[in-house]
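Quick one: structure below, then a few questions.
Here the complex is missing one protein chain, while the rest keep their positions.
Entry: chain A
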Amino acid sequence: MISGFFIFNQKGEVLISRLYRTDLKRSVADVFRVQVVSNTDVRSPIITLGSTSFFHVRVANVYVLAVTKCNTNAALVFEFIYRFISIAKSYFGKLDEEAVKNNFVMIYELIDEILDFGYPQNSEIETLKHYITSESVRSETALRDDSKIAAQTTGSTSWRRTGIRYKKNEAFVDVVEVVHLLMSASGTVLRADVTGQVLMRAYLTGMPECKFGLNDKVVLQNARRAEGETYEAGTVELEDAQFHQCVRLNMFDTDRSITFIPPDGEFELMRYRAESSVHLPLRIQPIVTEVGKTHVDYTIAVKANFNTKLSATEVVIRIPTPLNTTQVDCKSPAGKAKYVPAENLIRWQIPRIQGGSEVTLSATASLTQTTDRKPWQRPPIDVDFQVLMFTASGLLVRYLKVYEKSGYNSVKWVRYLTKANGSYQIRF
């Protein structure tokens, strides 16, 4: 298991250092500094030297590091680091050098609680927040609460405490989809899939039983469908679905129902993946021609392929240019297009594209003479965007039912968002 936990800044200075086992010395930090922080070509998130393994994740300007001396479960170590990062973000608003330094005492307190002898312990944010707080002047009256907390962190619904009260019972559901596209130069879709998340913010009194329904036909391979079989219109086929630990997986296994007692506040209820009939919101048609050795001509057409009532926002299209580009002349009727020499690309930013509309950029890049014999690699065009109230998979929330023994009424809201973030790539 984990023998030591560290946080470093970019200079390799130790911001947090906690050893859980005597098989490690503090000076192990020096090894990490040499091997990773001051190494410009780190080619793995795990480095093993002798029997010592370093697992690191970089966030903003800090490195979060776990060190082990045994054949540790590597997935567990990284999941733990990810969890630590999300806890820190939730507590401090962000995780960077400043936040770590300003809250180092609390970080020590947290990692003493969520990691015991290197074994991750209950790390539910909502639960932790009830007993690891900055204003921890504790009096005798807190004692009864402490017993309750102790019971909760070990209980069967460790993610929710009892006695939660809200005047207004509300639940917000956000369906967030990330579209991945890889399109070949000839315009065929090499890969298109959606990874979705159902995020929930539950502000509900007591111990509510929730039941959640989608317009899905979860294929999940165990109900393997016969070749060519189709489903009723309006349903979506999911390749896979994974759930927060509050969801009763045995119920899901028997009748596909998603039932749970939610944690209080914000959490990720479900993660899913869809591959069939992915609806690509933006269609990009690039025509890029190299004119001799002096120019490259670009015509990039973008078509918004969705309902005219919706629109894509924060569209950023990055169009690579050859390394020996001197200047680029851009003409676009919509948005701003600008050559960014440092990144070797044209950055075309369009604040809003209405559904059904089409915009085109034409540009010419001028090249200098070069002695480099290597042809231009042509990295893919990359598109970022967001479309609100649209799901690329077609997934919809059918219902969210809330039952609580006091029988209150609750208000439920649902929102959809489809986005691409470095994952929508078109080769040309």
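The rule we apply is simple: a residue touches a chain if its C-beta (ideal position, glycine included) is under 8 Å from a C-beta of that chain, and two chains touch if they have at least 3 such contacts; residues count from 1.
Note that contacts and distances are computed from a predicted model.
**Student:** The complex has one chain missing from view, so what does its UniProt entry call it, picking from "WD repeat domain 41", "AP complex subunit beta", "ATP synthase mitochondrial F1 complex assembly factor 2" or "ER membrane protein complex subunit 6"?
**Tutor:** Going by its UniProt entry, the chain not pictured is "AP complex subunit beta".
**Student:** Check each of A:E13, A:D297 or A:E343 against the chain that is not shown and name the one that touches it.
**Tutor:** Missing-chain contact among the listed residues: A:E13.
**Student:** With the missing chain put back, which residues of chain A would touch it? List them for me.
**Tutor:** Against the missing chain, chain A presents residues 1, 13-17, 20-28, 30-31, 42-53, 55, 57, 68-76, 78-82, 91-93, 98, 101-106, 108-109, 112, 116-117, 119-124, 129, 131, 133-134, 136-138, 143, 146-147, 149-151, 153-156, 158, 178, 180, 182, 184, 190-191, 193, 195, 220-222, 224, 239-245, 248-250, 252-253, 268, 270-271, 273, 373-375, 377, 379-380, 382, 422-423, 425, 427.
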